[in-house]
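We show some of the complex, not the whole, and keep each chain where it was.
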Amino acid sequence: MDISSIVGLIFAFGLIIGSMMMGSAPMSAFISIPSALVVIGGAMAACMTCFPLSNILGTPKVMLKVLLNKPADVKGVIEQLVSLAETARRDGLLALESRMDEVTNAFVKLGIQMAVDGTRPEIIEDIMRTEVDSVATRHQTGKGIMDQLGRFAPAFGMIGTLMGLIMMLSNMSDPSSIGAGMAVALITTLYGAIIANAIFMPFAEKLAYINKQELSSMEIIIRGVMAIQSGENPRVIEQKLTTFLPPKQRPNRDEAA
Amino acid sequence: MDISSIVGLIFAFGLIIGSMMMGSAPMSAFISIPSALVVIGGAMAACMTCFPLSNILGTPKVMLKVLLNKPADVKGVIEQLVSLAETARRDGLLALESRMDEVTNAFVKLGIQMAVDGTRPEIIEDIMRTEVDSVATRHQTGKGIMDQLGRFAPAFGMIGTLMGLIMMLSNMSDPSSIGAGMAVALITTLYGAIIANAIFMPFAEKLAYINKQELSSMEIIIRGVMAIQSGENPRVIEQKLTTFLPPKQRPNRDEAA
Amino acid sequence: MDISSIVGLIFAFGLIIGSMMMGSAPMSAFISIPSALVVIGGAMAACMTCFPLSNILGTPKVMLKVLLNKPADVKGVIEQLVSLAETARRDGLLALESRMDEVTNAFVKLGIQMAVDGTRPEIIEDIMRTEVDSVATRHQTGKGIMDQLGRFAPAFGMIGTLMGLIMMLSNMSDPSSIGAGMAVALITTLYGAIIANAIFMPFAEKLAYINKQELSSMEIIIRGVMAIQSGENPRVIEQKLTTFLPPKQRPNRDEAA
């Protein structure tokens, strides 16, 4: 499991909360439930207006995906594809039927099953590529929601601060309360900046990264399945697929700078 | 009907108005008809300069479309196309004439009618694709107007605040009125931020989303009509078209992560 | 004539001037010739640095084009092309010579004249497409100047305000003059925001819109002239060209949503 995102999140909030506690003001000066409601509620409301309900409801799953992201074992997938290619070459495509249980990757399974079923190669590729598009679209929507939350959170933070300033300014009978009023007004801007910069914007970036990795490994699988289906030499398949790996992970070849 | 946008809108304004009412200042401190006029009127005036009158007049219809957006029943359309393909295969293209009344989707109707009339395939595709371009252009203009309103509303909010500040600063004989003057000046900025972030920007995003959905379903229809016209096997047509659906909605196939 | 831009401009300035007059400060508080000079002069100077003199001198013509924009009568052009196609089919291409006087659209004239002169089709298309590129380039430069004016006007507004603040701050012997000094300083920012948001940015948007319309109608003309030159059936030409029109303007066909 890639714990970088969890560590980053804990680190960011630890820093912020630590700074608040070490400051000259009591911690309570930084806590305001109504401010949190305006910023988080406002950003969520704006996002609900942007996307259909089904996508909004998938947001927690998307955020968990960022936190628990387990990078695909591309090397293992390539080894399995090469092993399947050997079986297919030796005993024919139908012999793969008996090995379907070993295959854990759903996308490899989909492709090999179609090859075993005798589906025409162009239909196999068409269906697998539509699958890739469908995964990319789901990722884009997930990233889109994070992007919009990261954009609307500071905006509603500013809206909250403007409301606080108007309240304070329209009632300045007691000058000594001006400072406290402004402090309260600034809290929504602070909340908006924190959740956008510590959560939503980094999550959107991470989703873009995960998407790129996943599409790249799906591309490798498509090439592998097509090669198996056409009965190519397992050695050539291995050589072709390993060129997708970064130099350090390849079996034995010179690295280029 | 997808009520996400209506709920989002109500939620956003509920939050904002609730915060205003719960604040220390009376609600009247947040209400200013002239400020609303400057922000909304200014944004509308700038938009009128940007677009021809006919597009501007279509804005309410575009906004209703976002609120009442009813996602196309893509699965139902595919089923109907497959059923039409069966009829066409069994009884010939002309037999579709008698089934035209069942077809409710105007775009399916347009395509099937041309096929029945014996229009050449390349003309059918050309006309259907021009239709798609025309729909895309209308959506883009609708999104463009929302984008511009979301950009000019905060700009005119700032213009209003600058005018308010200049008024206040050029007449500071009574220092006690400074606070109230600034409060009034800030209201236009608040209004600009609210209508841009709670209405226009989310509406522009939603229109982009609706556009993508609609173009995708038109693409499915074009492929279906072309396949019917060329007399393809209804099973193959079904297999091809269902690959466009998200995994969960497909009849029975393994899902890829 | 499309009066939307003129109405938008009058509406925007009416609102702004009305708000100024209804305010608590005298109208004179908002008028400053030096401020107008810094904002408008500065934006023009920066634009002169950006573009060659010939383009700068064409700016008034470009702005008039936005205000007096008369949308091309695409439907009429298509009717004329179909009528010319009928003549060409009945009496040969040379018979078009006698109808050249009817043709008012310069681009149709250019194409038909070359066809009558017996120019080879690929040369005709090459020349007409170069003409399209040349029109697009001119529009882009016009839009570019509006874009830059809309970007430099607020920048010079800010420069003016900074200069005003420095003047005020470096001479604060009389505290009662601070308010008035800041009011004067803010006027350049106000001017910059107004002319950018009420004039230059909307004009740039409108030019982009006009460009798209014009290129689309030139595309229709090119297709029409090429079809006439190759002696296609006038009915087929009509069918092809009308698919470019929005559904409502087409003679009689079902509309797709």
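In this document, chain identifiers A, B and C correspond to the written order of the chains, with residue numbering beginning at 1 in each.
The rule we apply is simple: contacts are C-beta pairs under 8 Å (C-beta built on N, C-alpha and C of every residue); 3 or more make two chains touch, one makes a residue touch a chain.
Given the structure is predicted, the values throughout are model-derived calculations rather than measurements.
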Open item on the list: Whole-complex copy count for this homo-oligomer, where the file places 3 chains?
Closed with: 5
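Assume only the chains that are shown with their structure count from here on.
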Open item on the list: Suppose chain centres are the mean of their C-alpha atoms. Which chain sits farthest from subunit C?
Closed with: A
Open item on the list: I'd like the Å distance between the centres of subunit A and subunit C, where a centre is the mean of that chain's Cα atoms.
Closed with: 42
Open item on the list: With touch defined as at the start, can you tell me which subunit C residues reach subunit B in the complex?
Closed with: 2-5, 7-9, 11-12, 15-16, 19-20, 22-25, 29-30, 66, 69, 71, 176, 179-180, 182-183, 186-187, 189-190, 193-194, 196-199, 201-203, 205-206, 209, 239-240, 243-244, 246-247, 253-257
TODO: Spell out the residues on subunit B that touch subunit C in their complex, using ranges where they run on.
DONE: 34, 37-38, 41-42, 44-53, 56, 105-107, 109-110, 113, 123, 126-127, 130-131, 134-135, 138, 144, 148, 152, 155-156, 158-160, 162-172, 214, 218
